[in-house]
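Please find one structure pasted underneath; my questions will follow.
Of the protein chains in this complex, one is absent; all others appear in place.
Residue numbering begins at 1 within each chain, and the chains themselves are lettered A and B in the order written.
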Amino acid sequence: MCGIVGLHLKNPALEPELGRLFVPMLEAMTSRGPDSAGLATYDAEGMHVIKDVGLPRDICAAHDIAARSGHQAVGHTRMATESAVTSDHAHPFTPLADLALVHNGSFSNHASIRRTLARQGIACTTDNDSEVAARFIARELTEGADLEDAMRSVLKEFDGFFTLLVTSGTQFAVLRDSFACKPAVIAETADYVAMASEYHALAELPGIGDARIVEPEPERVYAWSR
Amino acid sequence: MIDPAQAGLRESATFDRATIAAIQRAAETGVYDIRGWGAKRAVPHFDDLLLLGASMSRYPLEGYRERCDTDVVLGDRHAGNPLHLDIPITIAGMSFGALSAQAKEALGRGATEVGTSTTTGDGGMTPEERGQSKHLVYQYLPSRYGMNPDDLRAADAIEVVLGQGAKPGGGGMLLGQKISERVAGMRTLPAGIDQRSACRHPDWTGPDDLTIKILELREITDWQKPIYVKVGATRTYYDVKLAVAAGADVVVVDGMQGGTAATQEVFIEHVGIPTLAAIPQAVQALDELGLHRKVQLIVSGGIRTGADVAKAMALGADAVAIGTAALIALGDNHPRYADEYAAIGSAPGFYDDFQDGRDPAGITTQDPELAARLDPVEGGRRVANYLRVLTLEAQTLARACGKAHLRNLEPEDLVALTIEAAAMARVPLAGTSWIPGQGF
């Protein structure tokens, strides 16, 4: 139960600005998730993950996120539902070196999928339902699926409510369950794709007034790659 | 007819007569059974707890002469105008539609007479109940039947309903027999249809969105009205934490025995946790947040006596709510209707067909002739009397434990008679220091 945000830059000229553009997005989601926050940024060196307990503003300041450059960022503010408030339980979940998943919602059959994965030697390190989805997607990718196919497999296996944003070194993908009760809005311009739980997280982005805004339809994978 | 026991016939424990009747009914009709009342199975309950009265180590208070206060303030966390009730026993939300207008009015009159609150239900606020209720809590439900911002502003508190103990995760039902012209008009539905209400709210899902919904309700009422969140008892520990995180002033936890006007039998009997198990979970959640007694906890589901009230409060509730017991006080299931119950295939003590609208006591009906049997003034008197008895009983027990205020009852004043109750209520088995289930 949370707020999620993501920014995928298409225009390399904006890359030095990544952190500056991203921090207000995450901060705007504070009321949706006041317990803890986390984020991943991507640059030429790979993915960098920060997770911490506390308010997004303090976490961003402590790690000087505004100064970060790169081509992509995802973030999450958490209102814990059934698992503990610790930095380990914060999103994003990052089961592969370049894979990050953030989730808003609540799965209803994750315990069974967790057991199936465990039998295959894939162990979750927290009791968080979102981690199960992250490890499930990682398994699909490791077995050769591309990200879009892996996300479609989520639709087949997972029950419950979810808006998911998943990123890899090159890809940015959004998916909602068939009920699509958890909010999501995507803004696209020539310069970037941005996604958030609520529009006001996008309000400060340059050129947002002219962006193409869509709310993702249920059960459809929206993906971008560079 | 032979007496089966005399004849040495043996009834199956698995396929008992009620089960056989249910299977035959299903085969006959092809639809599930819908009924009123609450769970009828036996579950660990307040009867399985006892209070430790004072003797040498603790000093009792004198009955009648020495004060034992009962007042409670609800909703002072964020609301400008919290509720001040004289007794911690409130009337739970029961809809006009499920109940007759006369029954609603009687509940309002009874509650007002003893200085407590009553609650609207799924179907809106009637002028009769607003008029007769000094403290009226307005339910905000998924269906939003009759939802009117003027009523919201006219209410003394707002209760956002996520669920009910009888059916956590289920929506309401009201069968066609009870959708009279007036009920239909208030709900904007065609008269006579079988109405099903939604199980999720139409414009929010989950605690993050509820936070924004509560903000909206506060803005609309200028931060004056207490906002309650009502949940059916299931994952109570998490639900209470989330209700508080979303901004609730008061959390209402309704155990699985809680009553209903009309729900699938399978739902009533098989979903949720007993009231006894829910209270310690709720209190733990509030304690961990440092908000026990600051965000008030109202508990319902099977409250019948002042002993139940005292024990619920000892476990940490700030107040309780009653549904079924209030209807019984009005005359529900009274032996004087034995013949009439028999005519509709029931009997006093067994009648649960609240969905059917043919209530001989005139309570759960919209039939004008039946409803006219209940005089709201006399009904109000009976409800007030009953609430007084509950209060006196609770005070009697509290005084015996040396408490000058009901709220000073604590879990340490309780012991359990059974291992199950000890584990659920998290109090020791009587005569031992053993609380089973701790440490897991």
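Here, a residue touches a chain if its C-beta (ideal position, glycine included) is under 8 Å from a C-beta of that chain, and two chains touch if they have at least 3 such contacts.
One rule holds in what follows: contacts and distances are computed from a predicted model.
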item	value
Omitted chain, identified by the protein name its UniProt record gives, among "Two-component system response regulator", "Lactate utilization protein", "Substrate-binding protein" or "Glutamate synthase alpha subunit domain protein"	"Glutamate synthase alpha subunit domain protein"
In the full complex, displayed partners of the excluded chain	A, B
Residue in contact with the excluded chain [from B:Arg144, B:His334 or B:His405]	B:Arg144
Option touching the unshown chain, where A:Val154, A:Ala180 or A:Val221 are the choices	A:Ala180
Contact partner of the left-out chain, one of B:Asp209, B:Asp254 or B:Asp413	B:Asp209
Residues belonging to chain A that touch the chain removed from view	28, 180, 183, 185, 198-204, 213, 215, 217-218
Hidden partner interface residues of chain B, rising order	29-31, 34, 143-145, 147-150, 152-153, 175-176, 187-190, 193-194, 196, 198, 202-204, 209, 212-213, 215-216, 219-223
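Everything that follows uses one rule, which is that only the chains that are shown with their structure count from here on.
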item	value
Of all residues in chain A, those that touch chain B in their complex	1-3, 31-34, 79-82, 104-106, 161, 181-183, 197
Touching residues (chain side chain B, partner chain A) in the complex	200, 205-209, 211-212, 235, 238, 241-242, 245
